[in-house]
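Handing you a structure now.
Left out: one protein chain. Kept in place: all the others.
Moving on to chain A:
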Amino acid sequence: MCLVEVEKSPKPVASCAMPALPGMKIKTNTPVAKKAREGVMEFLLMNHPLDCPICDQGGECDLQDQSMAFGADRGRFTEMKRSVVDKNLGPLVKTVMTRCIQCTRCVRFASEVAGVQDLGMLGRGSGEEIGTYVEKLMTSELSGNVIDICPVGALTSKPFAFKARNWELKGTETIDVTDAVGSNIRVDSRGPEVMRIVPRLNEDINEEWISDKTRFCYDGLKRQRLNDPMIRGTDGRFKAVTWRDALAVVAEVLQQVKPEEITGVAGKLSDAESMMALKDFVNKMGSDKVLCEGNGPSPPADLRSNYLMNTSIAGLEKADVFLLVGTQPRVEAAMVNARIRKTVRATQAKVAYIGPPTDFNYDHEHLGTGPQTLVEIAEGRHPFCSTLQSAKNPVIIAGAGLFDREDQDALFSTIETVAKKFNVVRPDWNGLNVLLLHAAQAAALDLGLVANPTESIKSTKFLYLMGADDVDLDKVPDDAFVVYQGHHGDKAVYRANVILPSSAFSEKEGTYENTEGCTQWTIPAVPTVGDARDDWKILRALSEVAGAQLPYDSLSGVRDRISMVAPNLVHVDEREPCTISSEVKPPVKQQVSSTPFKTVVENFYMTDAITRASKIMAQCSATLLKK
């Protein structure tokens, strides 16, 4: 379809395959070029079924667009059209293989980007077809992207099948919060319903791909939602009440507990505004026990470089040696993994991994399972040291799972020793990275939500859970009063005394900081469910009822307050590098323990309240994770 006319060339030239030469005169819009394209179009449509009215790609189909420009209004092909048996690629990708025009984009994507060599081009001539030959599901965490790259309706989204036409959808350009990457997405909605999620181009973060979790978690936004404030009665059942009553009850309990018994916990999907409000509120009540889940007993919040991906995601492409410590990027941050894979493929960069055995889709060297290997590298006793020594741009990526370890200070100091020894941090290159797990983590550390979770929760009498579902609820004292503010009836609701419904990321404007320290905003795509409100507004209202009114009434007010605490959080789409070197850190007296590193994300498809509520994600974990 890319045929153009080149002066002095007797035939039309395929522009995609012809290098431009000096003095070449190329004509793209001449009768010759048009006729040539019409000819190609006729061949493409020869075996293509005329099922546009029932095809999900209709309206956003490359072939349809091209045929509007170059297609004839009738075909000359009178033979039988070819038909191809549909393939089963799993719960995410629906196939209608008869529509395939054999462009092999999906084959190339699967083998080059996703790193699963399952798809291939089988047969020859008119019998040619895309398939896996043996019955095989596409078990990649990026498989959903073949839906986008398929130019026709051969590969379409199974959950989205026959749900909506693309011209009925309203697109909202926002970001994803299911992991710490902050992939740029477009939420397509119809009325109050999120119909699908598709990626948005951002070369610095997710390029043009998104993970399956990002793409297909949206049905979780419609299930298990909390839509009314609720109070648990004496019979143990929840009763829907008005906001006024719910807030009054919470405020009353607040008056009865001692200030130091108040604990606030932000969940992994919290935005910076609500965490700011939570911190201000808890502090105003006289307590400093406010934390964000997943940041461990003593969060390394003193220096930003201690918890960010300092190389930046795009910067990983310049690296030539990777040392992954206690992190499984394929499940923790699929887009970062795709970037590492891209680097490995392009430059044969070496990857070494310390941690439990796990899946990689590129060549890697498994050095060991525990911190002992790391110590050996730091002391220069490990054979891998020579590789690190000769590396030009070495990168160390430590997993955020290390935050939960008792010996995290010692571990990070060992990692810094390695970094210093092998010149990982230089004025022109910072290869020392931490890969975070949750969307809220970086902003929480910026804002100083750094209390120790075990101690804060053990002694609490009033626990305020803001979307926090993964706190250890067994540790919560029986007489503690638990307020759960969140959008999903997930784990923590079972322990809650009061439920305050809030809005999900698709329904609110919020600031999120991704793992590389890039601040991004979500934009509301759909209205909130029921009586739910934005998180920070609930806290603002509660503070007023409790008699400790927070000094902001609007989103810009909260952001002004944030700019005083962490100014980088108001500079949207910018990465603010850390300027203070890690040299200023005090010496560590802790000893590295010998406990091996643990797998942090057991189930890639279910990591937070939204994905746990999603039926599609449940299907994925049932079929694709089968061992």
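Here is the rule we go by: a residue touches a chain if its C-beta (ideal position, glycine included) is under 8 Å from a C-beta of that chain, and two chains touch if they have at least 3 such contacts; residues count from 1.
We take it that contacts and distances are computed from a predicted model.
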item: Listed names "Myb-like domain-containing protein", "Ras-related protein Rab-10", "NADH dehydrogenase [ubiquinone] flavoprotein 2, mitochondrial" or "DDB1- and CUL4-associated factor 13", with the criterion being the UniProt name of the chain not displayed; value: "NADH dehydrogenase [ubiquinone] flavoprotein 2, mitochondrial"
item: Candidate in contact with the missing chain, chosen from A:E42, A:E129, A:E317 or A:D470; value: A:E129
item: Which residue of A:A14, A:I54, A:A69 or A:M121 touches the chain not shown here; value: A:M121
item: Chain A residues touching the omitted chain (full complex); value: 78-83, 85, 87, 111, 117-124, 126-127, 129, 131-135
